[in-house]
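A single protein chain has been removed from this complex, and every other one stays in its place.
Moving on to chain A:
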Amino acid sequence: MIERDVEFGASVTFDSVSKTYGAVKALSDFNLSIQRGEFVTLLGPSGSGKTTALNVLAGFADATEGDVRVNKKSILGLPPERRNIGMVFQNYSLFPHMNVFENVAFPLRLRKMSQAEIKKRVGDSLAMVQLAEFGDRMPNQLSGGQRQRVAFARAIVFEPSVLLMDEPLGALDLKLREAMQLEIKRYHKQLGCTILFVTHDQGEALALSDRIAVMGEGQIVQIDTPDRIYDEPNSKYVADFIGTTNIVDFERVSPSRVRFSDLDVEFELADSNKNWGEGRQSISLRPEKLHRDISPSDQMIIFDGSIEEYLFLGNIIQYSVKTKSGKTLLFQEHRGPSVPILARGETLKLAFSINDARPLDEGTHGSGLA
C-alpha cells in the first residue's frame, strides 16, 4: 500500500508549480530544490503561498500546473497516505482519544508492522523526544511543548522521506519556542532527515534553517542561507521582512554622486565603486550598521540627527533618530562603560559605510504585501 522505497531523507523538487483557487493565484511558477537532509524554511506572511506549497507536497491540494518530485519521482496524483511524508501541525493534531503510545503507533499500525517492531520503534521515537515514560498519558494530560514533541515523534516514527512542519511552534510561548528550536535542531542533526519548515516568524527561520526561501505572492522572492538573507536582502520586501532595518531612499545626481534625500546628504562614490546602486532607489541599512564613533574614511556617509526616543533592550539600546529631513531611523548600539546612553533631544552625528548599505530592488513581486 505505502511506498517505502524512498529512504529517510529524500530530495524534493518543486518544478514550476502553480496553484490557483478560482481567480486567486496561491502559487505561481514556484520552483524549489531541496537536497537530501537539508533544512529549508518557507518564510512569508499569510497569503504568501507557503502553506499552499506545503499542501501541494503533502497531497492536500493539487497543483494546477507543474510537477513535484520526491527523490526525482513525481508524487502528484498520489493520495496523501501514499506519499510517505511526515507532518507536524501547529495545533499538534494528536488524536484526543488515543494515548501517547497509540498516537505514535498509529502510522506503524497502518503499515501493518508487527507488535514487537511497533513497540521498539515507538519506544525509540519517544525516547528521542525525551518522553519515554509518557506512553500511557492522554494528550490532554500533556503540556503544549510535550504535545508538540509527541507530534514530532509520531511524524518521524515511520521514517518518512520528508518531514513537513507547518508553523509547529506557533502555539507555544516565547521561552518554550526557543527551547523547542534547539530541540528541532537536535532532531534534524540526529535523524538527518529532509525538513521543509513553514513559518511567518523570521527569527525562527534564521535560527533553524540551512536555507530560507522568502515567499511573496506565490513565489520565492529570495532563497539563500540565513546570514546572506540577513546581510544581503535583494529587495525591499525581504529587507523589511527579515530583522529590523531602515529603508532609506537615494537618487543619482551625477554618474558618481548620490544623494540620500532622507538623510539630507550627498555622497561621492569612489572610482572602484562607480556602479553602486545602479538602477535602484533605496537601500537597506541595518540599525546595528550605524555608528557614532566616526572614523574618517572616504567610504563613510555621515549625517546629522537628534534622538527622539530610545528602547532599552538589555545589552543593546535602540534609538529612534530623526534626521534633518524628518525621516526616523533606528540605530542600535551595544551598551558599555564607554558608551553613555543618549538622552532624548540630544543631537548627534551618525555614520555608516557605503558597503553596509544594501541597494534594494523595488520588488515587483511581494512588494504589495510588505
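Quick note on the criterion: a contact is a pair of C-beta atoms (placed from the backbone, for glycine too) under 8 Å apart; a residue touches a chain by one contact, two chains touch by 3 or more; residues count from 1.
What we mean here is this: contacts and distances are computed from a predicted model.
Enquirer: Of the candidate names "GvpL/GvpF family gas vesicle protein", "Glycerol-3-phosphate dehydrogenase", "ABC transporter permease subunit" or "Penicillin-binding protein activator LpoB", which one corresponds to the UniProt protein name of the undepicted chain?
Expert: In UniProt, the chain excluded from the picture bears the name "ABC transporter permease subunit".
Enquirer: Looking beyond the chains shown, say which of A:V70, A:I85 or A:L342 touches the absent one.
Expert: Selected residue, touching the omitted chain: A:I85.
Enquirer: Looking at A:G59, A:G145 or A:G305, which makes contact with the chain not pictured?
Expert: Result: among the candidates, A:G59 touches the missing chain.
Enquirer: One chain is left out of this view; which of A:K19, A:R121, A:R147 or A:K327 touches it in the full complex?
Expert: Answering carefully, the residue with contact to the hidden chain is A:R147.
Enquirer: Which parts of chain A face the unshown chain closely enough to count as touching?
Expert: Touching the chain left out of view, chain A contributes residues 1-2, 58-60, 79-81, 83-87, 89, 91-97, 106-107, 110-111, 138-140, 147, 154-155, 158, 164.
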